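The complex appears here without one of its protein chains, the remainder shown in place.
Right after this comes chain A.
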Amino acid sequence: MRGVPASRLAAVLVLLAVLCMGQSAAFASEIRIGEINPLTGKLANHGQEIHLGIQAAVDEANEAGGIEGRKVALLTRDDQSRPEVAVSQAEDLILRQKVAALVGGYVDSLVGPLSQLALRHEIPYVASASLQTHLTREGNNPYFFRISHLSGLVEPLCGFVTEALQARSAALLHAATPGATELSRELFKCLKKAGADLPLVEKFQPGTPDFSPFVLKLKASPPDVLLVAGFFQDHLILARQIRELGAPIKAYIGPWGVAYPSFVQEMGRAAEHLFGLSAWNPGMAVPGTEEASDAFTERFRRVYKKEPTTTVMHGYTSARVLLHAVGRVLREGRPLRGSEIARALRTIDLLLPMERVAFDTKGDPLHYRQVVVQIQDGALVPVYPPERAQGTWIYPMAPAASNP
């Protein structure tokens, strides 16, 4: 057998060395951020929205010359809406790709395991959409931050039902998921405390194809308000069946999944007067950020040829916060280590179109508050709290027969 000539072997080795050095140089010069989102599977619609928001923030930073002159490389991974895939993808990003931090995530069943992984590897993780209280309150995880939390939904929702609508009775229906169950429990406590009667509280498995038995119960003893902690697809079925079967409720409130232009588009007239929650929408920014909000909306529409939503803005906000913290570490001349980025995140105070972002000692946002919106003539109109309202609510909603 003839051996490989030594000169050729040396040339190959030199080439490999040059490539490795080049890659190491690229690794050193760029800031590598890992993103994990449900891009396929059941949660793909919102996962892709969050991804676009994160991408928009990274593109914006790179177009402005990078962070302290260094380009940001976004490494995106799909968790397929499955927790075990989310963990393996995150491990790949941390161990093999050596990312400086993680961002993204939708629903607590996917975010929760990643928060523990972040703690184990001492890598900061800024979750785009997470609610469950125990994720931040139990134990001590200095590497986990999130830009949303449950009280940001419960407080405006409870205030709206009890103070604004002055509803005397409410029914609660929630999906059997951790976040929806906790939201329902907190709403129950809050409404009970306010003296509301709660004759009907039920949960359902996500993916239920028929809610008509529940609607019949609503018809038998109709509450003033129906609160549904379900998702976009659940509202598509339930809201339609309520309209069709003529359940005489005065208000239908879906904290998630209702306040979207795509929901209005799919439901048509049957979406009229339904209430939802939204942290941001085009034209509905935190006071003082209107200009930045409009600029983001205009740029997003132009670049991505889509309408930005509250979920897009959650992704954008989480990435902006993380990049801001990374920038601060670099400006202070500190090494870009997980502990340094986490320290910078803890002291952040940044006014963005969705919220003023500052974290408490547990990594929860201090100023996250959603706004109650109502679908009126196909538009999402903010109606509560008064300081963010752009219109008045219609209550009771139009009778079912007029909205097939």
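In the analysis below, contacts are C-beta pairs under 8 Å (C-beta built on N, C-alpha and C of every residue); 3 or more make two chains touch, one makes a residue touch a chain; residues count from 1.
What we mean here is this: contacts and distances are computed from a predicted model.
Asker: Which one, "Branched-chain amino acid transport system permease protein", "Acyl carrier protein", "Peptidoglycan synthetase FtsI" or "Ger(X)C family germination protein", is the UniProt name for the chain you do not see?
Answerer: So, among "Branched-chain amino acid transport system permease protein", "Acyl carrier protein", "Peptidoglycan synthetase FtsI" or "Ger(X)C family germination protein", the name matching the hidden chain's UniProt entry is "Branched-chain amino acid transport system permease protein".
Asker: Touching the absent chain in the whole complex: find that residue among A:Gly268, A:Gly288, A:Gly378 or A:Gly391.
Answerer: A:Gly268
Asker: Just name the one of A:Gly41, A:Gly65, A:Gly378 or A:Pro396 that touches the chain not displayed here.
Answerer: Here the residue in touch with the unshown chain is A:Gly41.
Asker: Who touches the missing chain here, A:Leu95, A:Ala220, A:Leu366 or A:Ala398?
Answerer: Of the listed residues, the one touching the omitted chain is A:Ala220.
Asker: Specify the residue from the set A:Phe211, A:Phe275, A:Tyr316 or A:Trp393 that touches the hidden chain.
Answerer: Spelled out, the listed residue whose C-beta touches the missing chain is A:Phe211.
Asker: Can you list where chain A touches the absent chain?
Answerer: Its contact residues with the unshown chain are 39-42, 44-45, 47-48, 81, 173, 176, 202-205, 207-214, 216-217, 219-220, 232-233, 236-237, 240, 244-246, 262, 266-268, 270, 401, 404.
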